[in-house]
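One protein chain omitted, others in place.
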Amino acid sequence: MDMLILNKHELIDNIKSLFKDYEIVGPSQLDGKLYFRPVKSMDEVVWDFVNPVNNIKDFFFPPSQVLYELRQDRIKAFEPDTKKKRIILFAKSCDTRALNLLDKLFIGDYKDTSYTARRETTTIIGLSCLEPADRCFCISLGGGPFATKGMDVSISPVRKDKFLLHILTDKGKDIIAEQGTRPEREELSLTEALKQKAEEAIKRKINIPSDFFEKFDSDYWKGVSQACIKCGICTYLCPACHCFDIIDEGYFRIRCWDTCSSDTFTKMAAGEDHRKQKYKKYRQRIYHKFQYYKENFGEIACVGCGRCTTYCPVKMDIVEIVNNS
Amino acid sequence: MIIKKIKTTAKDLLTDGSVSLIIGYGINGPGDVTPVFIKDPDDVEKLVWNDQCYYNLIRYLSDRDFIEQNNGSIGIIIKGCDQKSLKVLLSESQVNRDKIKVIGVTCKGLMDSDGNVLAKCEACDVVYPDKDFCDVIIGEEVKKKEKEKDFSDIDEIDSMDLPDRKKFWDNFFERCLRCYACRNICPLCYCKECIMDQHNPQWVLPSASVVGNRLFHIVRAYHLTGRCVDCGECERVCPIGMPLRKINRKIIKVVKERFDFESGKDQEQKSPLTRYRENDSEDFII
Partner (left out) sequence: MRNVYVPVPAKIIDIKIETRDVKTYRLVFEYDGFRDDFSFSAGQFVEFSVPAVGESTFCIASAPDDKGYIECSVKKVGKVTEAIHMLEVDNMVGIRGPYGNCFPIEDMKDKDVIFVGGGIGLAPLRSLIRQVLSGRENFKKITIIYGALSVQDLVYKDELEEWQKRADIKTVLTVDPGGETADWKGRIGFVPSVLEEVSPSGTNSIVITCGPPIMIKFVLLTLDKLGFAPEQILTTLEMKMKCGIGQCGRCNVGNIYVCKDGPVFTYSQIKEFIEEIN
């Protein structure tokens, strides 16, 4: 679709005009950490950043949500309030690609109404990664710092204060005003050069061994999972992890994130647990991502954002663990 | 050099069979320090020692499943601060002292990724682990500095009025993901089944929401009262940066003031909440 060249102030003005009709979510600092969170003005938005702590899945599949209220005499469904549409600003390609992965599950054989409604009413403006972090490995999983999959509009820098906008969908068209200039060859090549530089900066690669599937029963998993403390950081911060629990809090039935590493995940009421040992839990996470999801949905459920490695309390490195398996 | 001595000590202990496993610090793929578990004497080359050795490895000694799988003697590398948690575990009969070899290492303080000394290290009073407690000591002896505990940051929060204090904490409780990293990294959180995981009855709301999160952190603090040694691991691992040490240090302060007790100093001493003394302060009982 369309490509535009905009100055930074033109871009800012365009986004500013959207605050009236949209809830804007963007990367913003809070207590010294960066999060995707609702912002009131463009002043709160950070432009140069690598991956924030959370990822944009939170706005489609939140940490906890009320599904319905259930009483003896009534059942009342809660659907997300999507009257005010939402724009997610400056999403990175890894996070947006993960949404495409989640779509396959949540908008699959059984449609998840709240996820679908949020997907339909959210417009995503992506921002290319100029300086990927040293824990990034998106390229080896089919992504890239300038990839645009899952975005409605993508923004890539041309030079200081000048940006190339790709309008990729109708939703994107709705929010970007007719303005700016058409890109010239020189501008395109400047962006291309930045893209190459960013791609070269990504040194880490995940290489799934050809006999990965056969390694399932290997003692290797016992060894590499020893340090794991069975917390939920890797799964909760992962843009592609999607396991959840359904629980009752009072009369409200809640869907909340859950993690395969927890002791309660597969434990049944009578106490049996087929995945009691830590290495089985850890192995499940790895195989679910790199084997089962691929078999069921055609793609690996990892986008290479590196959050799990960065935030792991004991610094278990998924790349190393998969590559050496 | 310290690392050389760590390696030879580890190698000797593994070779002569006095331990079957060494828990120490190593390096992962991207170059971060990570816990390593060494069984083969030739693997001691994997051990490292630097100012990024944050982990309180004692955590693995209170992990029942871990001990079950490694039932031989274990050699463990500790810093002075880690030693305190081990002493608490000993006082609570959670660790069989005869089955562990403690390799104490002098620590000059840990640095965060920006090169700043960790706050807990600034207040450190155990740079040099106890000679009579460790089986092996590595590093030069540093004279013990009895530092007066500085609780000014706690006083600051205490001086806030209630609504402000609530606002301060709710700011974090709203974001807590209940990933339980703080609980799971803690060497003193070793309950066989955590109350947070019990659902019949459901004591605490399990989803990540402010009501349940408040209660979770209050319960966590209560369960660590008279026990927490301020190793700071919970705060280090928290993905949202909740200042958990402020909660822990508040209870440390209260226990110090009311019972004149500091946990982790002496493994023979029981925590005030697990013993009775006639002169215990009881002004909180109405």
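As written, the chain order gives the labels A and B, with residue 1 at the start of each chain.
Here is the rule we use: a residue touches a chain if its C-beta (ideal position, glycine included) is under 8 Å from a C-beta of that chain, and two chains touch if they have at least 3 such contacts.
Since this is a predicted model, take the numbers as computed values, not measurements.
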Note to self: Tell me which of A:58, A:95, A:258 or A:317 is the one touching the absent chain.
What the structure shows: A:258
Item checked: Chain not shown: contacting residue from A:12, A:42 or A:67 -> A:67
Check: Contacts of chain B with the missing chain: which residues?
Finding: 199-202
Notebook entry, point to check: Residues of chain A in contact with the chain that isn't shown?
Noted result: 67-68, 70-73, 75, 77, 79, 105-106, 108-114, 116, 217, 242-248, 250-251, 253, 255, 258, 260, 265-270, 272, 274-275, 280, 284, 288, 291-292, 295-296
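What we mean here is this: only the chains that are shown with their structure count from here on.
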Next item on the list: Take the average of all CA coordinates in chain A, do the same for chain B, and state the distance between these two points in whole angstrom.
Entry: 32
Next item on the list: Would you tell me which residues of chain A are touching chain B in their complex?
Entry: 30-33, 35, 53, 63-64, 134-135, 204, 222-223, 226-227, 229-233, 236-237, 245, 247, 249, 254, 256-257, 259, 262-264, 277-278, 309, 311, 313-317, 319-320, 323
Item checked: chain A partner contacts - residues on chain B that touch it in the complex -> 28-30, 32-37, 55, 59, 65-66, 69, 171-172, 175, 177-181, 183-185, 193, 197, 199, 205-209, 212, 233, 236-237, 239-241
